[in-house]
Each structure stands twice: as C-alpha cells, then as structure tokens.
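Before we start, here is the structure in question, set down as structure tokens.
Omission of a single protein chain aside, the complex is shown with its protein chains in their original locations.
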Amino acid sequence: MSWHVAPDLLRAYARGEADHAAASSLEAHVIHCPGCRQEVAAHCDRQGLERVWGEIRNAVEAPPSGPIETLLVRLGLADHRARLLAATPSLGASWLVSVALSLGFAAFAAQQEERGLMAFLVLAALLPLAGVAAAYGPGIDPSYEIGVAAPMSSFRLILVRASTVLASTAALAALAALTLPRVGWMAAAWIVPSLALTVLSLALATFMPPILASGFVALIWGSIVIVTTRVTDNGLVAFGPGAQIGLLGLAAASVLVLAFRRDSFDLGSHV
Amino acid sequence: MSARSIPLPAASRQRPRATVLPLARLEGRRLLRHPLILLAAALLLALDFLSILFFDETDADGYAWSLSVPFMPFAAALLVVVNLAALRGVRDGADELYGSLPTTARTRTAAHLVSLAWALAATALLVALSVLASMSRGGHVPGIFPAITAPAMIALCGALGLALARWLPHSAASTIGVVGLFVLVNGAGSASESRWGLLLLAFVALTILFGALALLRDRSRLT
Partner (left out) sequence: MSVTAIEIVDVEKRFLRTYALRSVSLDIGSGITGFLGPNGAGKTTLLRILATVLAPDAGRLRLFGLDPARTGDRLAIRRRLGYMPQEPGFHRHFTAFEFVDYVAILKEMTDRRVRHDEVRRVLELVGLEDVMGRKLKALSGGMRRRVALAQALLGEPELVVLDEPTAGLDPEQRLRFREIVSVLAERRTVVLSTHQTEDVAALCERVVVLNEGEIPFVGTPSELAALARGAVWLADERGPAAQLSWRTGEGRHRNIGSAPELAELVEPTLEDGYLMLLGTRPREEVGR
C-alpha cells in the first residue's frame, strides 16, 4: 500500500471538515489499512462517536411495537406511556376477549329472568377489580421490580393502568348492557359500584398485595350483596340509590387514602 | 457444622406416586392458610351468625338457598387460590428448576387435585355449622342433596381453577373461572328442589371433566 492518510486530512476528517471526495477516499483506505485506522481512531472524538452509534443502535434495535401500542400512539399517547400500557398483563387480547365473552353470557342470562340481571350487575361491577388486580404487582407483572426502581412513579403507572382497565371494561359492559331488556336505568347501576370498588381496592393495595386487596373487596362486597338479597328478598337493593350513595362515599374516602399513601407503591415493601 | 448426610436407599426414591400425598398435604395446608380463604370462611360464619339472629328460614326454598349461595364467595376464593398455587412455578420463575426434578408436572397437578380434599373438609365443617345454625331456629334437617351442594360446588371450582392454571397460565384467566361459576350457579339457583339430583350430577361430572383436563395437559410435554 503506497498511499497513506496525510496528517492534516486526518485531522480535518476527525473534525468533520474534510470534503466529500477526500473523506470517501480516506474511508475506503482505512477499511484495509490497520495502521491508518488506528491513527484515525486516535484523532476522533470518542464520546461524540459513541453517542451517535448509541442512537443508531437504539433506533435499529428498538423492538417493534405491537398493534395495541401503535394504536395508542396514534391516539396521541406518548411513546413510553403507550409501551407501558401495552405491557399491562390484563390489557392483552385474551383478557379483553374473555371479558367480552363473560359479559355476553351474563347479558344473555339476564334476558331470561330477574336473577340474571342481578348476576350481570354483580359481574360488571367486579370485572374491573379483577382486571386491576391482574394489571400489576409481583408475581403477575414480570417487570414489576424493574418498574418499582424506574423513575416514573409507580403510582402514576398504576393509575394509568387501572384507569385504562376500568375504561375498557366499562366500555364492554356498556355495550353488553345495551342488550338488556326493558330495565330502565338499572342497566347502568353497575357503573358506580365498579368505580368505587376499583378505587377501594387500589387504596387497600397500599397496605397489601394487589391480589389480596381486590380479593378482599370482592369477597366483602359480594357477601354484603348476598345478605341484602336474603334480607329483602330483592337483590337489586344492593344496586339501589342508597347503596350507590354509600359506595360513592367509600370511593371518596378511598381517593383520600390513595392520595395520602401514593408513595407506598414505590417502596414495594408491603408486598 | 454439617450433619452427616443420610444417603437415601435407591429403592425409596423409585416411587413417584408416593410423592402425591406429601405434596397434597403441603398444598392443602397452604390453601387453608391463605388470607382469601380465611376471609371467605369468616364471612360465611358471619352470615350464619346473622341468620340465627334475623332470618326466618322455615321454608324449604330459603333453606336450600342458604346452603348454596352463601358458599359462592368461598368457592370463588378457592378457585383463585388454587389457580395461584398451581401457577406458582410459572409466576415465580421456578418452573426452570422444577423441569429438572424427577417429579413430573402431572404429579404436581394431581397433588393439587388431592389438596382440594382439605378445602372439602373445611366446607363440610362450614355446612355442618350452617345446618346447626338453622336448626337452632327450628328449621328442619335438610335432605342429603341440598347438604352436599356446597361441597360439590367447591370441588368444581377447585378443579376449574386447576384446569385454568394448566391450560391458560395467564393469571387473569381465573376471572373466566369466576364467571363460569356465576353462570353455573345462576342455573343452579333456578333449579327447584326436585332437580337437585340432576344439578349435583352436573357438578360432579364437570368436576371430573376439569380435573381430567388439568391432568391431561402435561401428557406430551418434556416433563
């Protein structure tokens, strides 16, 4: 090899000032000549290069976004939030399908008789609870520990996930409720309970693992419904105006507890 | 520091079926100690207590109701707890280790099935307490069918929770199970006394079906 890179060309190239033709010659040469390669390396701004390389790799190696994530981004959600949401275990297709199916069955059962309506209402009220319990926490969310250590507050993440689960389940339940026979406003009687129970279990989840929190709320509320059904011989009392107001009150109290104890999600110590 | 190791005679290691019982014992005890189960049992007892004080249950229908519907939360809790227990390996990443052990996944599933016996024993106790509570108010002694509805329902929920765990390891799948319970008991609720037998038969048949499904899952896997 007779031609080697001249020192001033080297320096110009390293600063990004070499003209196109000279730079191309240098690059073509350097591929074959280790000596000049080392010379160029010695002159180049290491950090700048590393940074550019890093960005290229990030762009190239970024995992492809799934359909849910792409949809969320199109709806205007920030990249990172869309990814976090799409990674929620209980927002996957299988969950949504099973929720739709179960609501469908219950709505169908409600056509037959009054007891069916009860079942539908209880189901619609409890489903978001199950979804939220399944949306995060150790043993369910594989990235839980990483998430706890990450800068985005766990509380915000959980809120984002919980409200998304609530919204999607509520949408499905509303659709199913449209098929219910002439029951008037009772068709919407599940809305306040589902909201209140979800918030209540989130508040409890600041004291205990999410599955336990949701389980406790579901068990206690379910038992109360059973008792009222027995006492009044009319299950729908559990969804009547008194109950709705009571649940709203509980929801308000839970919101306070949540706001006060929101940092406990980050500590992760109670789980 | 170290105790002398006690090498196991080769023969005693070659009895895979013998591991089902010790495993079932371990799982059964953990099951009964789970907070959700304890709460459900406590709520059931509270319901019995309330019914002593307030309910008038001289009619057969109401009585039949009281032996089945109040057990629903307990059954739902059991479904979730069995599901969680059976999915322990998946959720905690321990399946990698279990895959290297001589006990197959099918044996572990069988142990979970057998552990339901502990839940059934607890249910029988709770049914007995319910019957006592009702008799204390002058109610009549129930027929055999209403009395075994609750244990049958609990067995069914346990088997269902297990089948879901083996076939749908996604933990949110236990919701499907609770839903199944719902629809089922809805159907059960509309059954009158004369169709108890049929209903129980359906419960038992479904229990066997789900149990078999759970066991069959691991047939073709590298266990």
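In this document, chain identifiers A and B correspond to the written order of the chains, with residue numbering beginning at 1 in each.
Here is the rule we go by: a contact is a pair of C-beta atoms (placed from the backbone, for glycine too) under 8 Å apart; a residue touches a chain by one contact, two chains touch by 3 or more.
Computed from a prediction, not measured in an experiment: that's the story for all the values here.
Of the options B:A42, B:L97, B:A128 or B:L198, the residue whose C-beta touches the omitted chain is B:L97. From the set B:P22, B:G143 or B:G197, the residue in touch with the chain omitted from the display is B:P22, counting the whole complex.
Think of the hidden chain as still there; on chain B it touches residues 1-8, 12-16, 18-19, 21-23, 26, 88-89, 92-104, 108, 222-223.
One rule holds in what follows: only the chains that are shown with their structure count from here on.
Residues 89-90, 92, 94-95, 98-99, 101-102, 105-106, 109, 113, 115-116, 119, 122-123, 126-127, 130-131, 134, 139-140, 211-212, 215-216, 218-220, 222-223, 226-227, 229-231 of chain A are the ones that touch chain B when the two sit in their complex.
Those residues of chain B that touch chain A in the shared complex are 35-36, 39-40, 43, 46-47, 50-51, 54-55, 62, 65-66, 69-70, 72-73, 76-77, 80, 84, 91-92, 168, 170-176, 178-179, 182-183, 186, 189-190.
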